[in-house]
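Attaching a single structure in structure tokens format; questions to follow.
With one protein chain held back, the other chains of the complex are shown just where they sit.
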Amino acid sequence: MSKLHIKDLEVNFHTREGIVRAVDGINLSINPGEIVGLVGESGSGKSVTCNSILQLLPAPPARIESGTIEWSGKDLLLQGGSEMQGIRGKEISMIFQDPMSCLNPYIPILDQVAEPLIIHRLCHPLKAMEDAREMLEKVGVLRIAECPRAYPHEFSGGMRQRAMIAMALITKPSLLLADEPTTALDVTVQAKVLSILKDLCGSLGTSVLFVSHDLGLVAELADRVVVMYRGKVVEQNDTRTLFTHPAHPYVKALIACRPTLDISQDRLPTVEDFIDSKEEAPLNPTTISAPNPLSGQEALLEARDLIVEFKTDEGTVRAVDQVSLSIRRGTTHGLVGESGSGKTTLGRSLLNLIERNSGEIWLHGKRLPASGQNNDLGFRKSMQIIFQDPYASLNPRLTIEETLLEPMAVHRLGGSKTERVDRVVALLKEVGLGAEHLARYPHEFSGGQRQRICVARALTTEPDFIVCDECVSAMDVSVQAQVLNLLKSLQANRGLTYLFISHDLGVVKFMSDEISVMQAGRIVENGSANHIYNEPQTAYTRQLIDSIPAANRTSGFKG
Amino acid sequence: MKPEKSSSLGKDAWLRLRANRMAMVSLFILVAVGLLSLLGPMLSSHAYDEQNLDRIFENPNSTYLFGTDNLGRDLFARTTYGGRISLSVGLLATFVSLIIGVTYGMISGYAGGRVDAWMMRMVDVLYALPFIIFVILLMVMFGRNFLLLFLAIGAVEWLTMARITRAQTLNLKKAEFVEAARALGFSHTRILFRHLLPNLIGPIIIYATLTVPAVMLLEAVLSFLGLGVQAPMSSWGSLIKEGAEKMDAAPWLLLFPGSFFCLTLFSLNFLGDGLRDALDPKSSKD
Partner (left out) sequence: MSRLIFLRLLQAIPTLWVIATLTFFMTRFAPGGPFDSEKVIPEEIKIKLEAHFGLDRPLFEQYILYIQNLLRGDLGPSFKYPEWEVSELIATAFPVSLTLGVLSFIIALLIGIPGGMIAALRRNTWMDYLPMGLSMAGICLPTFVLGPLLIFVFSTQLALFPPLGWYGASDWVLPSLTLGLFYAAYIARLTRAGMLETLQQDYIRTARAKGASSWRILTKHAARGGLLPVVTFLGPAFAGLISGSFVIESIFFIPGLGKFFVTAAFNRDYTMVLGTVLFYATLIICLNLVVDLIQALLDPKARQAK
């Protein structure tokens, strides 16, 4: 068993636009048997650090400028190709984020799990297959007994990730590098996969470097936590100390701006509150504490007995199964569920973007026509949607000005062109951008800024009802806090009604007044936000809450 | 770093193309060949079909830049005139196939479902025959006619263009900005022409640039087989055929038209590759 010691590591990326300093002189150690969490947001350099250990960085753009990585008496950065091949998969193994793209689709899973044993000639090929089968059953992939020749695409995401773990640990390595292994998984699946990881590594004595953007998740697992920001290590400490007595302002911010389940503020603290960050234009929406004058008891949107079915290769799937919903004006209704629950389908069918098989929808008391009539401008004006992926949500060929003017032109709002431009500028200011952004194209903005433009676009028709479909799920927690604050302040100022869809329970609870929990197309529980979390009625809701890492459930740390 | 001045995707692409030396060389060659084809027949002191039986099979000299053929015709004039024919067939046929193919593919991809399935099935049926066979069949049935020639070629190349456009449309249809447009109540026409088409232009340009040489090749093969343009008109294809037959007597009869033809194809292909690299959508993401 060896200790890993990274010393003064510097990695630069040589791109067409210039040199990017991804890792700027960091020091990090992992002791035998230890689990170290490496936490940071996008651009922090955590993944680059992890990949440099095994020399897996894409060599032309990336270059390791200086530093050493000590392992077993050698400097890993100086090892040649064949030496590294001997270490990879045998002494140090790695698992990655997306199990679908990281497994070879043309080779059966069993063969892939057995492969490390065969590559490193640790046993006879037939025995390797046997060991692989045992290992897979150990991690819970029980189907392998009946279908030994199954391919990756025949398994679910959680099963594939378990297979990756089996594949990485089958050679009993001393160190496991885990690069965001649960980020792509549902929260209940994530909890199970993490416990398997922890148990297996514990029994084998394998040390782990666990890279993640989720501080709370890492706290559940790690003995020590290292936090990175813009290529540097800003703080490292044992988990309990880091959480209870964070020293660096960025770490304090990261801990504070997560929406935990017991949060009671109206506004999330943001990174700007803690340090002076010059990245994005500072956004200071006023805190909302006054009750919304426009919220009332009458329902703005009502849906009854909605059914949406899809035809797939396996038959007809009911994505939305007899769902009824009522959302009061000026409030936020949260919709929580895992993948496949039907929440996205429900959101889109409420807007008539997806055809429903049966059921009725009323907006302002007026019944929505059956879908297929795209041009019912009256309804379209009042209901809008903000999507998850800010990169794909904007037409790359139009300037911001063109994108924002177009809806006004189509709905004939705002009189002359100058008036419309004024309105657009006002909207941009409202979302925290400015007039100087009008002539730019989407690719010139960051993800958070693009999402704000999408919010502005949704507001151009002065809607009453907006569906937020996982609109902060693709963001770093600090950017997420800003956008959530923005959405809340807009609701207070304009009297908007939201349907807020997400898989993240903390975010949903922060945003919502009422919450519905969805599972397999049905709503299994309904209630006010506090009620759902303090007194969950169904087993599924309880399971959802229990799967959240403890540090994300409550803001106080219980180690 | 965010630049002070905004840069549209088109400008970015042009800058990237400019940096690609092979593509720029190809562009230069194409412009040169184009100009020669346009002006060549007029610059030469002899008409392309002017026979001079006293001076057959002459080597390249000061009067006859490229030499003469078996009927004493000026090869320079014939080669550049052939350029006019070959290039115009290439461009016109590509244009025809573009219009038909892009419209068909865009509608099929956007409509989706059963409409798409039937439209594509028709394409698949037509794909079953190699194009040359189909064109030869048409030539046999309907006689030889310059207009018919390039209409036939264009009508056959649209299939690939349709398939590519449809595939790209299907991809784009899934993008959220198209759904956002629907949510905002935009009409189908507006979505097709303002949102889908501009984002399709990249791949369309690339494949158009690569279709031109394919079309020229098709025309050349037909001419080679004797089914293309008729004498005394000449395209590069028919010139190559004559040159191949008389190669023992006068190798330049094959070499000059052959080099022009191959050089043009070469440049078009390199330009197409360069465009593909320049318009690579991956580099526009953060």
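Every chain is named by a letter (A and B) in the order it is written, and numbering of its residues begins at 1.
We take it that a contact is a pair of C-beta atoms (placed from the backbone, for glycine too) under 8 Å apart; a residue touches a chain by one contact, two chains touch by 3 or more.
Values in this document were obtained by computation on a predicted structure and should not be read as measured data.
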item: Touch criterion as defined above, residue of A:66, A:104, A:203 or A:244 at the omitted chain; value: A:104
item: Contact partner of the left-out chain, one of B:29, B:47, B:136 or B:201; value: B:136
item: Contacting the left-out chain in the complete assembly, out of B:66, B:81, B:150 or B:270; value: B:270
item: For chain A, the residues touching the chain missing from this view; value: 54, 56, 81-82, 84-90, 93-94, 96, 98, 101-107, 115-116, 119-120, 151, 153, 164, 167, 313
item: Hidden partner chain, residues of chain B it touches; value: 124-125, 128-133, 136-137, 139-143, 213, 217, 220-221, 224-227, 237, 240-241, 243-244, 247-248, 251, 254, 258, 261-262, 265-266, 269-270
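Following the convention adopted for this analysis, only the chains that are shown with their structure count from here on.
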item: Between chain B and chain A, distance of the C-alpha-averaged centres to the nearest whole Å; value: 46
item: Complex interface listing, chain B residues touching chain A; value: 1-3, 6-9, 175-177, 179-188, 190, 194-195, 198-199, 283-286
item: Residue numbers on chain A that touch chain B, as the complex places them; value: 16-18, 348, 351, 353, 374-377, 380-381, 383-385, 387-389, 391-397, 399, 406-407, 410-411, 439-441, 443-447, 454, 457, 460-461
